Structure formats: structure tokens, C-alpha cells
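Sending over a structure as C-alpha cells; questions will come in a sec.
Excluded from the complex is one protein chain; the other protein chains are retained at their positions.
Here is chain A:
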């Protein structure tokens, strides 16, 4: 059965077009459409219901030892209130999921993972726990709302005391308060914009949502759906599980070297990844140079040789270009390389360009 977020009724009542995603029913867009929502986030601000995301905690004296062994990043030097992106790999070095780990306290960690991988992740983590550590899946008791865009700080400043607003990217405040609503406030996001994410009790989600929307409306804040979230993250070249990442892709192929610390000691997947740091196939950005749109699962050719495939692609409203991300053989991965995409039998010209396609200035 598909799950509904605490904001389901609000989305339906406000023209959200509801679709299935990650086991949930979520709005793909509202009435003004994906381009308007995307541009609002780049110019002003957008509000996203991402309550479908999975949240899990690890607590206990051996919590750090476990996250060091199960995830690929190094968390030893992490301070309380910091957030760190990491991958979770299988023994073959394939990516099981990507997630963020938040350090709430010594011996207490909070993780945010992909909704579609929730059951798989929970089972994997539990199977690999050792020592004195307690695992809890708190997804059902956690709602999550993202406020993203250049106007986000001004909007939040009207609703929260300065002391509970995280100042730096990838930090959080656990005992945050927006209006009179208790929540974790983290300075994170998935749009390439400055923004915050609010973790709150499901019973408070609609009130928090409406408070943020009402406060931000004069700044141009609008509710946004999954479609804009996807075009925004694609422009920002953020990989998405099931597209740029899967169990057959290594972090090095995905260009996520920064999240793998080979020198931290043993972790699941390390032996397989050792020596694979310079892969033969790599993730690249493509700009469509002839007319048309290139989407996921299109074959990429260098002359008559098939050298890769796309993983995501569309027309990105912020940069006004059709772009795609793709895995291609290393020899064809240099910036400026002219390639072709086979779009249902029609060859479309593409060119390798630098990632990300969009970067906040």
C-alpha cells in the first residue's frame, strides 16, 4: 500500500498533481508547473515536502565504530552538529545507497537515506551491527520539509531565533524552533541553492508548512513538487540513487571520491574498491548540441562505437539548456568531446561539459 505524508491532504487541496514515488504518494507539481517552480527556487525560494525520506538513528558506545565500518566516509573527526555525505557499499564496492550522517552527540548519530531503499538499508545496517549499539528506524515518526533558494535565510530569520539557525552548510541545530514548532534545522538541500531542511513531528508538519509558506509568500516562496526537485538536482549535478548510482556502480565511477576514505581503515567494500580509484567508465555531464532532449537510458556513441549511456536528462529551466548525465568510457570523457546520443533511433549531438551544470554564485 502506498503511504501518504502528513501533508497529503494539503497537496490535494492546493492543486498538487499526485504521483507514486518511493512508496509514497507525492505531488509532482502544482498548477503553475515545473518551470515556474524551478525558477522560483533559483530566484526566490521553494518549499518541498520530502517526508518520504528515510530517517534512522544509531546510538550507543559503539555507534562510531559501526558507522566507520558500514559507510565509506570517515566520521572520526566529526564535531557535534555536523552533517556528512557518505555512501554505503556492498562487499563488491557497489553503491547500496547514498545518505547523510548527522552527529547529534557523542555516541548518537542520525541518518537521512533514500525512501526507496528504506527496507533494504535498514536490513543491511542491522545485519552488520556489532557491539553495543542500538539502531532505530524513525522514518514514520519524522516529517521533513525543505526550504530552498536565495530568500531562505531571510524567510527563516523572521521565524526563528538566530541561535537556532545553522550558519554553515552541512551543519544542524537539534533543538531548533520555527515559530512555536520544535524541529531539527539543518543547512542542507538537494537543489544547488542555499537552504534548510526541517525535521519535525508528523502532527506538526502541516502547521510548519503553512507557517513557512505564509511567511515566505512576500519573498516569492512557492510550494514545489518532485519534478522541480529533479530538474534542480540535475542542474546541480547531484547524483540520484537508481539513476547515477546503483549496486553495480562504484563510488569512483560516480565521481564521488570525496565520500570514500580509503585510508580510514577497514569498511565494507574497501577490499573491492582498492585499486579501482581510476575507473575505465566515469560519470560526465553532456550538453545537447543539436535540437532535442536526451533522457535517461539513451545509448551514447563516439562515431559508430557505443561508449556509454545516460542516467538522467531533460531540459533544465534554470540554464535554459537540454543536458544529461551519462556514464562513458574514460577515453571519451574529456571536456569538449563531441559525442552522439541515440534517441529512439535518431542521433542527437551532445558534448561533454564540466559538472555541475549550475553553480550558485
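Just so we're on the same page, a contact is a pair of C-beta atoms (placed from the backbone, for glycine too) under 8 Å apart; a residue touches a chain by one contact, two chains touch by 3 or more; residues count from 1.
Heads up, the rule we're going with is that contacts and distances are computed from a predicted model.
Look at the chain that isn't drawn here: its UniProt entry, checked against "Glycine cleavage system H protein", "Fumarate reductase iron-sulfur subunit", "FAD-linked oxidase C-terminal domain-containing protein" or "DNA-directed DNA polymerase", names it "Glycine cleavage system H protein".
Contact with the omitted chain, checked across A:5, A:29 or A:139, is made by A:29.
Taking the complete complex into account, A:322 is the one of A:7, A:322, A:339 or A:352 that touches the chain left out. Touching residues on chain A toward the chain that is not drawn are 28-29, 33-35, 227, 230-231, 291-293, 295, 314-315, 317, 322, 344, 346.
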